[in-house]
Structures are given as structure tokens and as C-alpha cells.
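All protein chains of the complex are present and in place, except for one that has been dropped.
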Amino acid sequence: MTKTTCCCHGCLSCFFDYETPRTIVIQSKGVGLLFRFINFLIIAYVFGYVCYLQKGYQDTDSIISSVTTKVKGYSFTNSSNLGPHIWDVADFVIPPQGENSFFVLTNAIITPRQTQSSCPELPTTSTICIADCDCTEGFSDPRGNGIQTGLCVNYSDTIKTCEVQSWCPLELDVNIPEQALLGAAENFTVLIKNSVTYPKFNFHGRNIMSDIVNTSYLKRCEFNRQTDPHCPIFHLKTMVSEAEEEFQTMAVKGGVLGILIDWTCDLDWWGKPCRPQYTFRRLDDKNPTNNVAPGYNFRFAKYFYNSDGKETRTLIKAYGIRFDVIVFGNAGKFSIVPTIVNLGAALSFLSLTGAVCDWVLVTCTRRRHYYLKHKTTVLDDSDDTTESLSMGTTYGTH
Amino acid sequence: MTKTTCCCHGCLSCFFDYETPRTIVIQSKGVGLLFRFINFLIIAYVFGYVCYLQKGYQDTDSIISSVTTKVKGYSFTNSSNLGPHIWDVADFVIPPQGENSFFVLTNAIITPRQTQSSCPELPTTSTICIADCDCTEGFSDPRGNGIQTGLCVNYSDTIKTCEVQSWCPLELDVNIPEQALLGAAENFTVLIKNSVTYPKFNFHGRNIMSDIVNTSYLKRCEFNRQTDPHCPIFHLKTMVSEAEEEFQTMAVKGGVLGILIDWTCDLDWWGKPCRPQYTFRRLDDKNPTNNVAPGYNFRFAKYFYNSDGKETRTLIKAYGIRFDVIVFGNAGKFSIVPTIVNLGAALSFLSLTGAVCDWVLVTCTRRRHYYLKHKTTVLDDSDDTTESLSMGTTYGTH
Partner (left out) sequence: MTKTTCCCHGCLSCFFDYETPRTIVIQSKGVGLLFRFINFLIIAYVFGYVCYLQKGYQDTDSIISSVTTKVKGYSFTNSSNLGPHIWDVADFVIPPQGENSFFVLTNAIITPRQTQSSCPELPTTSTICIADCDCTEGFSDPRGNGIQTGLCVNYSDTIKTCEVQSWCPLELDVNIPEQALLGAAENFTVLIKNSVTYPKFNFHGRNIMSDIVNTSYLKRCEFNRQTDPHCPIFHLKTMVSEAEEEFQTMAVKGGVLGILIDWTCDLDWWGKPCRPQYTFRRLDDKNPTNNVAPGYNFRFAKYFYNSDGKETRTLIKAYGIRFDVIVFGNAGKFSIVPTIVNLGAALSFLSLTGAVCDWVLVTCTRRRHYYLKHKTTVLDDSDDTTESLSMGTTYGTH
């Protein structure tokens, strides 16, 4: 029989053949130990590190989240320009609802009863004037507050500045109150409701977990990392302290505080229950150097018509703390593809072990020449002539 | 020639050597079948599961998205305290624009003409008093509404409570209207425009797809899962129904409804066109047990100056449905790296097949000793002496 016979008699017989390498067993303690030691390392890596620590057998999904917040509290102030005044949620939470953040007013520069009219510009080197000729009608300084009318008018008893058409009187924002107007905001509380979904695993979770909290607990609890880590009601002061900031200092010029909710979850049934972890971090840069417009503030206005029917507004430069609720995390669940990929990659290294040990065997061992002789046969090109003869017989059975 | 000659004559000749294992072919139907069956399973897994189902040959990217919404509709109410009143978009969408969400007012407790003044506190066990001595001037109860003035005044004909300084008259929010004020909001529609990008693949998409909708269709269509799955205009009632909720019930105390837009896409040219899928799900917990502040509401105020020039406000506790547009998804596109990784990992298992079949061969087959004899040679340590002799001749050609 020649080789072609195989194909003639049908591939069926070839189909049932099994081809396997011929091997030699070498009784070398050193190489045997090395081989098993490397394999042990690889297996330990796979099961210890990849499977146990990194959970390489898991498929992951990223989070989608929805947040609602509700601030509670009120505060009484008695400032010189406002008089006695109660501030409640409708006054100090601006805008009244956000998506993933809420702003609590802590300080404010209030400029009431502004109208569209003319008034002297705030004094700077470019606006102080002596006579009308120092001012240019229609000129609009990008760093100014309005369109110059061309007149030079008294800003105070001693200073004259160019008159501008603008919302008058102008806001004077150089001196912000050194003590925060609503420093009492530190006692306000906020209820955060967070609903998350991992769509790939059809997992839905809430930060108010029905298995560990109940209605009566929720009505009286307050977040505390040690004693109440799952209470969704947070004292503003607690949050700022957790971020290692001082509320009263932060309240003066405002800032941005991140409420980070970590939903990293192991969704396998043998994993721990999925619980959110809260951390807090100041997100804006309080460092005064290499910075611009430190703190956090914005301007808004309340519009009225005054008794003359003229549009009037109260301009408020609101300083305060913006709390950004940032929900993040990844869920992992057993999946066959990453398992195969991680195991397969490690298996490749097992086959590499053989190559390493072979190299050691024929290079570093005392009896390397003996091993090499038995392991490897070098085909001599001069055998070529004998090949065609012997093939017919030796190889015929294939 | 000795082994060192090779190195002397140059590595060039070694470089062209090809070393390959010697193998034996075993005509065993069982093991041959097993070998081919396991390999078939692995190949089926790779092509069927990894490539076809899991698209393991794809690199993925996560979405970035921008959403704009526009609510349309108006409603007529005739309540006892407001009188006949038309509500339009500027009245019931608060704030007028959001980023990824919009709020539609469905119910409200309106407390008009509040001013900073004094009035009797709402009656609770701690605020009911008989004489002024029951009240403490300057005391501020965290669960109350203002600073006590120290007086005990008539709340009603029968009840006296401590007077507080606050925005007066106080809001009375215990009795919310049992039928939603703006129940007609169920007929409002919203146009959702969603623009997405997968930056890694430079893919830009919109939920208004120019290839399947045109302007005239957009002007009259309405989303319907069966008949109009790509119309970007949604009836509020349809969305709530799709989430298996009842609009009128949800409207009373409010809630949060997720509009989930799934942009999971196969961006390969042989994939399906990339189309968004809309689903709807209630995100807040309507379960009254293990819950706090169920529903969704927030307070805001409209500020005025009254005819005396005193600041006045209308406080509105707004109940309603917040619609959160949540855009998610992953795009996949052929990439060489994940392909190699997945194929490579499966290849490793192919090499494992050999190990499994070898084990079966020398353990479970009837003729295992025969196979083992031919497959494996055990080097005897006692051959050591012959080695140094034979090496020079047998191995010299290497």
C-alpha cells in the first residue's frame, strides 16, 4: 500500500487515526522539579490571581444610574441689608432640582432693584475720569459693565467715573462677606435616592436596600461611616468633613463636592451582596496659586415689575457648594468567554514551560549530550537516496 | 563534526534547521474519534459562540451622548383656589430645559403670597401650646418651619400653637389632592432628539434617522412599539404604560420614569444598521414599605414684590414625573487584537486536547501498554556510561 491508498480507501480510516508525539521520560530530578515548579507557578497565578483576585472569569458591564436628591433644612439670618430673614429649601436650593447634582447657597452678594438705566461705572484705572472728554459715548469695555454714555459723573464724593448704561445700580462684588451668610447650612440634610441598572445582567439596584433598612429607620437615621453606612440621609457638614474640608471655610467662596457612590459589584451568587459605598471628595481646586476664579459661584436674577411698570431685578451672586453625585462602578458576572480567554492564555504558558525545560535540559544539565542524543535525531541529507527505497515498505501501512 | 562545529560554521545553518516532534499514528477509533470530537467542540465554540453570538472578534467602545427634549401640550384646570387656569409648557415643565431629563408637573400644593412674617406653627405634639411660657423665643426646631417668637397664638378656634417667624402663611402639605391636578398631562407629547458618538470608531448617530423617516412623517407620527418604533415623539401616557404603570396613579405623588435608549450596535459592514431601541422603566421605588419620601416632588418659589414693596413669594410644592433619558450601549467593530486573543485562547485548548487524548490512550484503552511502549521511551540512568561513547558518533552530524 502506498500513501495514496489511504485516500483511495477513504478518508474515513484516516479520520479515526490519532497522531501523538513520541516522548522520552527523563529521570532528572532538577529538570522535573523545574518543570513542575513553573507549572505550579502558572496554575497558582491562574487560580490565585486571575480567578480569585481579579475575577478574570467574569464578564463586566458598566453602570447606568438615576439620582434624585431632596435637601431639608431652614436657616435664619439677620444681615444688615436684608433684615431678619428665614431661608428655606425653595430659597437656597438653586435650581430647585438637578439631575445628578444640587447646589446649596451659602453666601450671596445681593444687588436689589436693578433697572435698565445709567449709573457711574465701578472705579478702575480705565474708568476713573475727570471730565466728559475722558469717556467715549458708545464705548463698551469687555471688562466693564455696560455701554458708556459719554458722561463723567460722581461715583463717590471724591471719585468720578464714566457713566454707563446697564442694570443699575451696579453690583459691587469685591467684598464678599467673610463669614458665610448661610453658615447654618452645615446642619441641613439631604436624602439621596439612587437607582442603578446593569443592563447586560438585567440587574436593578437601589441605594435604599429593602433587606437592611426599613421605613422607621429611614425616618430617623443619618449617614455615619461607622454606625450607619447604609443610611441615605446625609448631613452636609458630615459630607464636607469626610472630604477633609472645613464647612465654614468652604462656605465663604463656595466649592464643588463630589459624592461618589461606588457600585462595584460581584453579581455571581457566591459573591457578596451588592452594596453602594459612599466616598466624598472636593472636586474643585482650592489652591489659590495656578488657579482662576477659585470657589464656586454664579449669578442669577429675580425679575419684577416695579410700581412704575418698569422691569426690575434683584441680582444675586450666589456662592455655595455644588454637590455632584457621581455614580460609578462595574459589575462582574461569570461568563464563559473571559474564562476561556484567561485559562487559554495561561495554558499557552504551560506549553512554554516545556520549551524552557527542554532548553535547560540540553544546555545546563551535566548529561545534556546524552539527553540530546535520545531526544533529537538529526536527519542527514545524504540519506536521501535510501528514502525513496524504504518508503514503499516502511511507510506503506499509513 | 561535533556540536560545537555548528556554532563555528555559523549559526546560519542552524537558522535554517527545522525541529519538529516525532509522532506515532495510532489507529484507534475511540481515541481518534475523541480527539476529533473535542476539537470539533472547541472549534464550534469558537466560531459559534465566540464569533457569532458574542462577537469576540470585535473591539468595543462606550457611548457618548447628547439629548434634547421638547414637551408639547397644554391643560385646563378649574380648581377651587386657582380658579380657571390654562397650563402651558412654560408653566409645567420645570426647569424649562434639562440636560438628560425633563420634569412634568402633575400635581401641586400652592401656597400663594407668603411673606417674611410671623404666624402660628403647624400643630404637632411639640408645637401645641396653652400659654406663652410653653414656647421658647429663638428656639428653632429642625422639624419645624421657623424661629419661635415666644408667643402662643391661635392656630384655629380650638388649637393654639407657638408662633414662628418664617415665610407666612405656612405651607400645609399633609393633604395632597387625591386626583392629580394636571392629570391631563397624560396627553402631552415629547420630542426627544438624541445624538450619539462612538469616538473610537468615529461613528455619529441620531435617533432621527434620515434613511427611514422624513419630515412629513415626523410631523404626524407618534411612537408605537409595533407600528412606529422609530418615531421620536412620545405620548407621556404611552411611556408610563410601557413601564407597566398607571399614569393617573403615578401623577398624584409623582415618580421617576426612565426612558432607556439602547444604542448597542454592530458597526461592521456586515452588521445590521445601528438603530436605537427604546424601553421604559419606573426608576423610583413605589413600594410604600422600606421607603422614605415616596414619589417625586420638590419645592420652588416665584418671587414678587407686593404693592407695599415687600418681598412676597408663591411657594409651590411640585409633584410630577421626572423623565430621565438614559442613553447606553456599546458598539463593536472587527479588530485584530480581540480576534487574536479569542482565537489564541481557543487554540490553547486545542493543544490541551492532545494531552487529554494521550491520557485516555495510556490509561483507558485496552492496548494502553502497547501504545505507551511505542509512544514513550524511558531513559535509563544506567545508560550514562554508554552516552559519552556513543555521542561522538551518533550525534556527530548535528
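Per-chain numbering from 1; labels A and B assigned in written order.
By our rule, contacts are C-beta pairs under 8 Å (C-beta built on N, C-alpha and C of every residue); 3 or more make two chains touch, one makes a residue touch a chain.
Note that the structure is predicted; figures quoted are calculated from it, not measured.
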Selected from B:199, B:229 or B:273 as touching the chain missing from the view: B:199
Of A:78, A:125, A:290 or A:363, the one touching the omitted chain in the full complex: A:290
Residue, one of A:74, A:103 or A:278, that touches the chain absent here: A:103
Per the touch definition above, residue among B:51, B:122, B:176 or B:213 touching the missing chain: B:213
Hidden partner chain, touching residue among A:79, A:116 or A:224: A:116
For chain B, the residues touching the chain missing from this view: 13, 15-27, 62, 64, 66, 68, 70, 73-74, 76, 83-86, 88-91, 95-97, 99, 187, 191, 193, 195, 197, 199, 206, 208, 210, 213-215, 218-219, 232-233, 302, 304, 306-307, 312, 314, 336-337, 340-345, 347-348, 351, 367, 369-374, 376-378, 380, 398
For chain A, the residues touching the chain missing from this view: 3, 19, 21-29, 31-33, 35-36, 45, 49-50, 54, 56, 62, 94-95, 98-101, 103, 116, 140, 142, 145-147, 165-167, 256, 258, 260, 262, 281, 283-285, 287-293, 296, 298-301, 303-305, 307, 309, 313, 315, 318, 322, 324, 326, 328, 341-342, 344-349, 351-352, 354, 357-358, 361, 374-379, 381, 383-384, 387-388, 390-391, 394-395, 397-398
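By definition in this document, only the chains that are shown with their structure count from here on.
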Centroid distance [mean C-alpha coordinates] between chain B and chain A, Å: 15
